[in-house]
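Apart from one protein chain that is not included, each protein chain of the complex appears where it belongs.
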Amino acid sequence: MSNIINSLYNIRLLDDLARKKTFIHSIHPLIKLLTTIVYVAVLASFERHEVSALLPFVFYPVFILSFAEIPVVPILKRVLLVEPLIIGIGILNPLFDNYIVVFGDIVVSRGWLTFLSIFIKCSLAVTVSILLVATTGMDRLAIALRMLKIPRIFALQLLLTYRYIWLLIEESLRMVRAYSLRAPGQKGVKINDLGSFLGQMLLRAFDRAQRIYQAMSLRGFTGEYNAGDVPKIKFRDFVYFAAWSLFFIIARIYNIAVLIGALFTGVGR
Amino acid sequence: MSHHKLEARSLYFSYPDGHEAVKNVSFTIYHGESVGLIGANGAGKSTLLMLLMGILFPSRGEVLVGDVRLTKKTLPAIRQRLGFVFQNPDDQLFMTTVYDDVAFGPRNYGLDEDEVKIRAEKALEMVGIPHLRDRAPFKLSGGEKRVAAIASVLSMQPDILIMDEPTSALDPKSRRRVINLLKNFEHTKIIASHDLDMVLETCRRVIVLNEGEIAADGITEEILFNKELLESCGLEIPLSLQNCPVCGTFKSHISHVKKWDLSFSCKCQD
Partner (left out) sequence: MHMADALISPAVGGTMLAATAGIAAYSAKKVQNDMDESKIPLMGVMGAFVFAAQMINFSIPGTGSSGHLGGGMLLAILLGPYAAFLTMASILLIQALFFGDGGLLAYGCNVFNLGFYTCFVAYPLIYKKLVRKGVNPRSIFVGSMVSSVVGLQLGAFSVVVQTLLSGKTELPFGQFLLLMQPIHLAIGVIEGLATAAIVTFIWRARPEILERVAFGKSLGGVPIKKVLTGLVVAVVIVGGLLSWFASTNPDGLEWSIERVMGTTELETPDGIHKVFSEIQSRTAFLPDYGFKTDQDDVQNQPAVEDEESWPSVNAGTSVSGIVGGAMTLVLAAFMGWIINILKKKRGKAVA
């Protein structure tokens, strides 16, 4: 039950954050989406043992966290919740790759480097995805998707799903509560009850969809989704995108961490 | 202004399972009238509303809006003139922001975005929620949702407002707000409800449905005081009228009933 409450809280939090009005929030949604995609793609392009060169990529999420006034802890919590799976896959690497790597005084199996690399990549990629929605919001992301020529029907359906997630999760929470009060000490819903439990919920969802359709068609809906005008991309947005892309590419080509390290240790190459 | 007239001519409707939900229903509602549609659960209120809106089509009889007969062909034009507010605002507010919901109707009728904006903002203004325009519907309170749902219909600038239980599941303050809103609208109104006190306040005329038929159609005060009629239809006298005028506490707000001689007997007067 707690994971249901957590999900509700999470959606609500991100939706609230997305309605702040900061410099980051005012960047065009398409620009933010593209910047995020470039970021993730560049990140993914690093080969599997790379660790130190990934670190400069921390700047981007930190930049957004600070400028968009996003609270760090709840976002990190969210990221940590995703981590076990990736750790699961990552942890297998040291089992299969035993090549020994020596770092000055430290000896590690190369598998651990891969693991670390995956771990960092995952943390960063998840963080920026969540930050994207936390600074943009689902409705404006749908605008960005529409500008990418994604079928309108998909955009509408996506928004509808997002709209009703909250409602249906709440409903499922109430049902699980009512169920568990009458089934003490039982872990989850019995599989024998599952058909009618989820089935009832499903039938209500069907009826709701029917009523929503009526509400839509009463207001002139005929299968064509007429969204409003899309906001224009301004010069400032271009600069934002160009500047970050440039940074990502530089950070991809040059290992900034090593360069900084060289400054301090005096060791070049 | 005869084009604001709404007329039902001997409507009949049966569901596929054979249940006859509406039987021989006829009435005419004129411009500016506000009509309460009351009846017990299953009396056929919702079915009748759906027939009026063209969500369902009668098996016999016809609906006329103005002088236009409601058919599949005339449906789009007629729906523009009828605004229907659903009982559950969660069914009506399906977009991700209040503004997009209010703008949904005007956009579908092909208005340009400037006109859409004017209409949407006006509608939000009318129900007093311009500050909620960028909020997500799922984060509104019950009362806010309800008025947002009303705004989503007002933006289409309908001639006739049809509402299904506009005050259900609201706290007293939100309910009061909705009632005041309804009283101020100049639209022709049809309000289906179990909240008879609200009907008493907002409607001049009442139609009582019982088992799919019209049991009574007349002036609100006459019908809502008729204990026998109401009880035979599975209803009861509005609470505000049940209270003793001397020792009761809820009477003060029903000003237009004052002219009636409240001839209840009450123990406190003995």
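Per-chain numbering from 1; labels A and B assigned in written order.
FYI, contacts are C-beta pairs under 8 Å (C-beta built on N, C-alpha and C of every residue); 3 or more make two chains touch, one makes a residue touch a chain.
Everything numeric here is computed off the predicted structure, so don't read it as measured data.
Trainee: Specify the shown partners of the omitted chain in the complete complex.
Mentor: When the full complex is considered, the omitted chain touches A.
Trainee: In the full complex, which of A:V101, A:M147 or A:V230 touches the chain missing from this view?
Mentor: Checking the options A:V101, A:M147 or A:V230, the one contacting the hidden chain is A:V101.
To be clear about the criterion, only the chains that are shown with their structure count from here on.
Trainee: With centres defined as the mean C-alpha position, give me the chain A-chain B separation in Å.
Mentor: Chain A and chain B have C-alpha centres separated by 43 Å.
Trainee: Spell out the part of chain A that touches chain B in their complex, as residue ranges.
Mentor: 12, 15-16, 19, 137-139, 142, 159-160, 162-164, 166-167, 208, 211-212, 214-222, 224, 226-229
Trainee: Give the list of chain B residues in touch with chain A in this complex.
Mentor: 50, 53, 55, 76, 79-80, 82, 84, 86, 88, 90-92, 94-97, 100, 103-105, 107-110, 113, 116, 134-139, 152-153, 156
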